[in-house]
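Certain chains of the assembly are absent from this excerpt, and the rest are unmoved.
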Amino acid sequence: MSLKSLREEVLKANIQLVDNGLVVLTWGNASGIDRKRGLVVIKPSGVSYADLRPEQLVVVDLDGKVVEGSLRPSSDMKTHIALYRTWPEIGGVVHTHSTYATAFAQACLPIPCYGTTHADFCPGDIPCVRALTAAEVDEDYEANTGKAIIDGFASLSPKESPGAVVSHHGPFAWGRNAVDAANNAIILENIALMALHTRALHPNIDPIPEYILRKHHLRKHGPNAYYGQK
Amino acid sequence: MSLKSLREEVLKANIQLVDNGLVVLTWGNASGIDRKRGLVVIKPSGVSYADLRPEQLVVVDLDGKVVEGSLRPSSDMKTHIALYRTWPEIGGVVHTHSTYATAFAQACLPIPCYGTTHADFCPGDIPCVRALTAAEVDEDYEANTGKAIIDGFASLSPKESPGAVVSHHGPFAWGRNAVDAANNAIILENIALMALHTRALHPNIDPIPEYILRKHHLRKHGPNAYYGQK
């Protein structure tokens, strides 16, 4: 894929966030990586989505150095890079402050798997990643946000939960590419919304039984998956 | 009705789900049956609604065998077929993960009849159908989801409640045809939303008195109904 196509895909992912109501003003950013070239295309910081053009997206290398583009990259760029460096299997990252996922982040709670909608997405809780320490904030806030997420996935692969909420902060999602990551951010938000109302209706409800969870997840993601085409 | 008309009606029903906010991404499917031919037209699995064309819909027989179409049918196809086989009076089936009906499903709670909006739709609780056993999931998940719904209606006709929520899963609705089923899915979602807020305002509120419920239901659905035209 050319860098031009990657720019277009990353733009599409950013617009998808807006179209699905995940972004207020400029609160969100999507990026995609070209693994061969080792280059990441990311939204510029604080630029309105309405005016965003592919050539305004910023290209950075895996050290966070701007390689192409006259605008500053998203202030969360180092978090994106930390995830790309640690997880070779991902091709896109999205960060938003979407309402309901952020409510779980602010409440410092994981999102329990209450049903098949969630099980289709990931086979268990969506982790709530620990808050950064004062030293981590001081040293390198954005890079250490990436570190906190990675720490939270010590015993979990990024494919097992294509997203997480960071305590006191908000959701991050990832995927095969930028558009897939944006889809996962949309799913994460909608699962959070449903979970919130499920708890309000029945505060002590159990999570989905393990055997239903596994079935639903595998019919979509397992070796013999039969959801979707192919 | 020709199979071509049925395709168009089923497409319309699917689009209606999107237009009324019941569907996120590809989470939903509507089908309709041609009783004479014994053929069901259903949404293909995991295909985006934006691009859906009538000829992409899949035609299956009542054994679930694909008769027309090059795409895979919805992964929930066997649930639809189980309902069509057991209930000759229905002509359309809809499954969604709409937010509020799914919240009740995930909380494993029926939707009590709190008011006339609900009574117009069905004369009592909207049943919450039991979860499948591990053996049922193992054996044939989708067909047994249909079985669980049918079991839940042992003493209830599908006309008495044109929908149900399945524990840990989400809502199913049905009707005279695909568009009617989609309408019922829309109503189910809105009743769930109202019920949720009613409980939040007054956790111990009683359901609507039986005599009001019956009056409202009969003015719309009884032998001397006077709601609507004719």
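Structure notes:
Each chain gets a letter, A and B, in the order it is written, and its residues are counted from 1.
Just so we're on the same page, a contact is a pair of C-beta atoms (placed from the backbone, for glycine too) under 8 Å apart; a residue touches a chain by one contact, two chains touch by 3 or more.
This one's a predicted model, so the numbers in the text were calculated from it and none came from an experiment.
Shown chains number 2; the total number of identical copies in the complete complex of this file is 4.
Here is the rule we use: only the chains that are shown with their structure count from here on.
Think of chain A turning onto chain B: fitted on CA atoms, that turn is 90 degrees, to the nearest 5.
Taken in their complex, chain A has these residues touching chain B: 20, 114-117, 183, 186-187, 190, 193-195, 197-198, 200-202, 205, 208-209, 211-212, 215, 219, 226-229. Per the touch definition, chain B reaches chain A in the complex via residues 24-27, 44-47, 71-72, 75, 97, 99-100, 102-109, 131-132, 134, 137-138, 141, 168-170, 196, 199-200.
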